[in-house]
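Every protein chain except one is present and positioned as in the full complex.
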Amino acid sequence: MPSFTYPEKNELERFVAARYRTGWVWQVIFLSALIIAIFSLSALLLNIVDGAFGYVAYEFKKDPLTISEKPLDQLNQQELIALLQANLSRGAYNKLNNEKPMESRSQGELYNLVIERIIQVKTLQTYPLFRSLFEKAAIEAEVSERYPGARLEFRSWLSPTFLTTPQSSKAEFAGVRTAVLGSLWLVGIAIAFALPVGVGAAVYLQEYANKKSFISRVIQTNINNLAGVPSIVYGMLGLAIFVRAWEPFTSGAMFGITDTNGRTILSAGLTMGILVLPLVIINAQEAIKAVPDSLRQAAYGVGATRWQTVWHHVLPNALPGILTGSILAMSRAIGETAPLIVVGASTFITIDPQSPFTKFTALPIQIYQWTSRAQSEFQAIAAAAILVLLGLLLTLNATAILLRNRFQRRW
Amino acid sequence: MQPANNTQYAIETRNLSIFYGEFEAVTNVNLQIEKQKITAIIGPSGCGKSTLLRAFNRMNDFVPTSHVRGEILLQGTNLYGKEIDPVEVRRRIGMVFQKPNPFPKSIYENIAWGARINGYKGNMDELVEQSLRAAALWDEVKDKLKQSAYALSGGQQQRLCIARTIAIQPEIILMDEPASALDPIATLKIEELMQELKRNYTIIIVTHNMQQAARVSDYTAMMMLHGDTRSGTVIEYDRTDVIFTRPKDKRTEDYVTGRFG
Partner (left out) sequence: MTTKISSLAAPNWAAQLRKKARWGESAIEASLFAVGILTILITLAITIVLGDQALLFFAEPEVNLQEFFLTTSWQPQIGDFGIWALVSATLTTSAIAILVALPLGLSAAIYLSEYAKPRARAVLKPILETLAGIPTVVYGYFALLFVSPIVRNLVGVEKVGVYNMLSAGLVMGIMILPLIASISEDALSAVPNSLREGAYAMGATKFEVSSQVLVPAALSGIGASVIVGISRAVGETMIVAIASGAGPKFSFNPLDAAETMTGHIARISGGDLPYGTVDYTSLFAIALMLFLVTLILNLISQWIVTKFREQYE
C-alpha cells in the first residue's frame, strides 16, 4: 500500500483552522454583497424621501397678511373668489373666468390661483429633509443672509393637492393628477390587450401545441427573446406602427376625432401591451403548468373536449397565478419610461385624459422631465412624484401577494 | 339477440401494438373482453398494463408521440378509426385513475359537471343522488353535497370519482389500480362496489395486487415483458380461477405464486 503524508496533530489543527478562517472571511464577503444591496436600497429610498420634504425659502410679491386677516388656506370658496376679484385687474379676472367659471373651481384650485396670481410666490431655495431636521439653525442663518426678506417654511411636496392638481409650469403649483390618470389609462389599455392575448398564447403552448413540434419551439424561443428586447426598441416599433402607420385609427380620425395626431394614449397603451406580453405569457404558462395533470385526465375521462377541460378546469385553477402574473406585468408597464418618450408622450398636459384618443402624459414621464430640470424645486416634485409611483407599485404588489395567499392551491 | 359478430364481446383487440415514438411499449395483443364481467390485467410494473388500458378510451392520445397498430373493436367498430371521435369514446368508456382526482369543486359539482357538458337534460339532483348511491357513497355525503370534494377521505374521493363516471352512463369502466393509494378498508369498499357495478357495466381493472385480482375479477389477462425488444404483451388470458390455480404458462405460475415480480 502506498503511504500518503497528511498533516498530523498540531500541524493538522493549524491547517484546519486556517481553512476555516478563509471560509469565514469569504462568508463575510458573500454576505457583504447582500449588505451592499440593502444599503443601496435604503440609500435610494432615503434619498427620495430626503428630496420630497424640507424647508423652502420663498419670496412673495404681496404678503398674504396684507390681503386677508384669516390664513389663506382657511378661506372658503366665496372668500377666495372675492379676494381674486379685489386683487386682479378686471381683464385678468374675466379671462380666468372664461377659461373655467370661478364658481366651478374647487377651493384647492382657487387657493392655488390666489397664490399664483396675487401672492406670486417664487421659490429661492429648497432644503432636503435631513438637513432641515438637523441643521435648522444653519439654514435659517443662511437664508436670512442670502435672501433677506424671504420666508422660510417647511413644505411637504407630496400633499393631497399635489395628487389632485394638474400640471403647471411652476413647480410650486404642479401636481400629478393628469400624469396619474394617464398612467392608469395606459396600464388599462396595455393589460386589456396583453391579458387575453397572453393567456391565449399560453393556453395554446401548454394545452394545444405539441411541445416538441418545430412551430411551438419557435414560438417559445421567440417569446423568451421578446422578453429580453430593450424597452426602447418597443418604443420604436410603437412609433413606426401605432403612431405613424395606424395614425387614422390611433388618432381617432376614423371615428371622427380630428384634433390629434397618432401620439395618443391608445398608441402608447398598445406599445406597452406588446412590451408586457411576453411577461404575461411566461407567467401564465407557469400558472397553467402548475395545474396537475390528474385534473385534466379527470375531465377528459368524463368525456370533456379539450376546450371544456381548459375553460372549466385548467383556467379557473390557474387563475390566481395568471392574475398575479398580470399584476407584475402592470407594475412593469406603470414604471416603463423609455417607450413612452419615443412614442411621444406630451410633457405638458393640464386637462384630464378623456378618451384613448387624447394626448397624454404619464407618471414616469413627469419624473423624467422634472428630474432633468436644474432647479431644485423641480427635483423636489420629482421626488414627490416618485413617492406616488412607488406607492402605486406597492399597492399593486400587495394585491398580488394577497391574491397569491388567498387562493393558494392545495396540491 | 344482436348480430353475433359485434355484440359477443365488450372489447376485442386484434394484433394491437402500442408505441411511444419508436419504442414499442405493448406488442401484439389479442384479447376478447367479456361483457358485464370484471377483467383484471396483471403483470409486473412497466409491462404496459396502463398503456393498454389507456388505449381503450384513447387517453394515450395526449402523449403526442403515441400511436397504435392493429385494431380495437367495439361492436365491430375500430376505436382508432379515422371517423371516431375520441371525446365521445371517453364518454362511453369511463375511467377511474390510480390516484383519486376529484375536481376542486363541491361534491355535487363533481358529478354534475360531466353530466352537464355531455348535454344531460334530466333532473340533476336525482342524477347526483343516483350516482352517489350507485357508488355506495350517498349515505356518507348526502348532508354535505355543497362541500369541497377535497374534504373527503381518499377512499371516499375514489368512490366519488367512480360516481362521477357512472353519472355519464358509460358502457365500460376502466380502472387503473384504483385502490393502490387507499387503505385496506377503503379498498374493500371499492371491491364490493365493483361487484355491484358489474351487473350493469363491463369493468376492466389493472392491478398488481394478486389477491385483489383473484378476489374481484372473472377473467384475468397476464402481461409480461417479452422478447428482445422488451415490450409488453399478454402471455395468458383465461378465467381467473384458471389463471390462479392451473395456469398454462410457467411465467404466469411464477408470477401469481409470488416467485417472480
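Order of writing sets the labels: A and B. Residues in every chain begin at 1.
Just so we're on the same page, a residue touches a chain if its C-beta (ideal position, glycine included) is under 8 Å from a C-beta of that chain, and two chains touch if they have at least 3 such contacts.
Predicted, not measured: the structure shown is a model, and the values here were computed from it.
In the whole complex the chain that is left out makes contact with A, B. When the omitted chain is restored, the residue from B:Gly70, B:Pro100, B:Gly114 or B:Pro170 that touches it is B:Pro170. Between the chain not shown and the residues A:Gln77, A:Ser168 or A:Thr305, the one that touches is A:Thr305. Residue A:Arg244 is the one among A:Lys122, A:Arg151, A:Lys170 or A:Arg244 that touches the chain missing from this view. Across the interface with the omitted chain, chain A contributes residues 19-20, 22-23, 26-27, 29-34, 36-38, 40-41, 43-44, 47-48, 51, 197, 200-201, 203-205, 208-209, 216, 218-219, 221-226, 228-237, 239-241, 244, 274, 277-278, 281, 305-307, 331, 334-338, 341-342, 344, 364, 367-368, 371-372, 379, 382-383, 386, 389-390, 393, 397. The chain not displayed touches chain B at residues 2, 6-7, 74-77, 79, 83-85, 87-89, 92, 130-131, 133-134, 136, 166-167, 169-171, 196, 200-201.
Note that in this section only the chains that are shown with their structure count from here on.
Contacts from chain A toward chain B in the complex involve residues 210-213, 292, 294-305, 308, 312-313, 317, 409-410.
Remark: chain B residues 57, 59, 62, 64-65, 87-88, 90-92, 94-97, 99, 101-104, 113-114, 117-118, 150, 161, 164-165, 167-168 touch chain A in the complex.
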